[in-house]
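With one protein chain held back, the other chains of the complex are shown just where they sit.
Chain naming follows the written order as A, B and C, and within any one chain the residues start at number 1.
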């Protein structure tokens, strides 16, 4: 008899705002990384479709935005602002971020940090890219995700999922 | 005969999003500081009322938000995002920020920085509090503005207005 | 027979730079919070005494600095810079930050963020204050730690220690 010591099917929410489709594409790749990990279920949603229950029931959230003037787009920020009253239920969940930019000229890192700061205020645990990826604070690309970005995206999704399993694990 | 060497009536936009009224109150005090300075006209508006022309015709913008999860509220961010196509006309205008928080526990500085980053990406010149105020990056308070905050607010408004006059000045 | 399923004695490094003694005092309180947790050993050291082995052998690092011009003091930054060549061994360790300021006027949050950014680049997992504390990004106080700060400090130390136990745990 095998006992599943992990909480059955941890949920990870991958939420994004996407105008051109690039951020949505990146979200889909991250979701694939999440689903590589056993016992984890990925919920992939546009920011406008995210419900309060998606927030409460997820053990991890990976949030993405285009780079708009150095912080996340208003449409994504609106989700964080809207669910302020469930903050007390978010402690110790895992958070991570991804962004896409229209051009090389900057704002990616400050946009990622704006998302990570929201997670920290929600009482969550925050991760950036794992050491075997090429980024630092989270996945970022210019335009459509290329091969390297896609690999980084898989790695970030996988990292969050694995950490969720560790953090939600209770010894039998 | 006196020649007015300053560009007649520089406009400074004080824009805010306010839910409880505290950020609006702080905006009104900053506007007073702006209007103390000669040759400057203050335009005081809620974020939702700010037009593209308000952006283009102002020589300085002072923007305020409640502290919501460590960055500006979605309603204020939306203004920056919305006017991306006038970015090329915003270079060398002056920008500054103010915030109000519901409690002491933090996010004020990162919220101010999120606003200043937007100004920098708009190509603007950025200031925080002058040295004779008690803050650093911009005016911040918890709850309703008290006496010290009000003095800092006056000083920030005045600083931006004086700098606008310097930067827009053309020797005769 | 009882099997200890936790890695025997996880080490947590509490490192600080302190000029006036306030940051050292806060470090000592955080260390108490760490030591409340079973199976965890706290190593409390001034930044200048931290060795490469302290970095490598710790499963978590809590780093503190006075607020000097909005980022960590040069003396603390120097530790992060110095051990760049052990970065590959730091992934998935836990990081958290604390700061003390000379006056109320700001820079605490950006100083904390400067420390958390260093941890993220080291590939580490980052936490701020737990939801039952009054801060967000990490423990901060003005002058000597008072009662509330001390409680927050205990909570941060405990949070990091508990998370270290979870993350380093291997099912038998």
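Following the convention adopted for this analysis, contacts are C-beta pairs under 8 Å (C-beta built on N, C-alpha and C of every residue); 3 or more make two chains touch, one makes a residue touch a chain.
No experiment lies behind these values; they were computed from the predicted model shown.
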Task: Full-complex contact with the absent chain, from B:55, B:98 or B:137 - done: B:137
Task: Selected residue (touches chain absent from view) among C:106, C:128 or C:157 - done: C:106
- [ ] Specify the residue from the set A:25, A:77 or A:108 that touches the hidden chain.
- [x] A:108
- [ ] Identify the residues of chain A touching the omitted chain, counting contacts across the whole complex.
- [x] 70, 103-110, 113, 134-137, 140
Open item on the list: Please output the residues of chain B touching the missing chain, sorted low to high.
Closed with: 5, 87-88, 90-92, 113, 116-117, 120-121, 123, 125-131, 136-137, 163, 166-167, 169, 171
- [ ] Would you write out the residues of chain C that touch the absent chain, in ascending order?
- [x] 68-75, 77-78, 80-81, 84, 106-107, 110, 114, 117-118, 120-122
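Methods note: only the chains that are shown with their structure count from here on.
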TODO: Sort the other chains by how far their Cα centres are from that of chain A and give me the top one.
DONE: B
Task: Interface numbering overlap (same over half, different under half) for chain A and chain C - done: same
TODO: Would you mind pulling out the distance in Å between where the CA atoms of chain A average out and where those of chain B do?
DONE: 32
Open item on the list: Could you work out how far the Cα centre of chain B sits from that of chain C, in whole Å?
Closed with: 36
- [ ] Would you mind pulling out the distance in Å between where the CA atoms of chain A average out and where those of chain C do?
- [x] 24
TODO: Among the residues of chain B, pick out those that touch two or more other chains and give their numbers.
DONE: 70, 106-107, 110
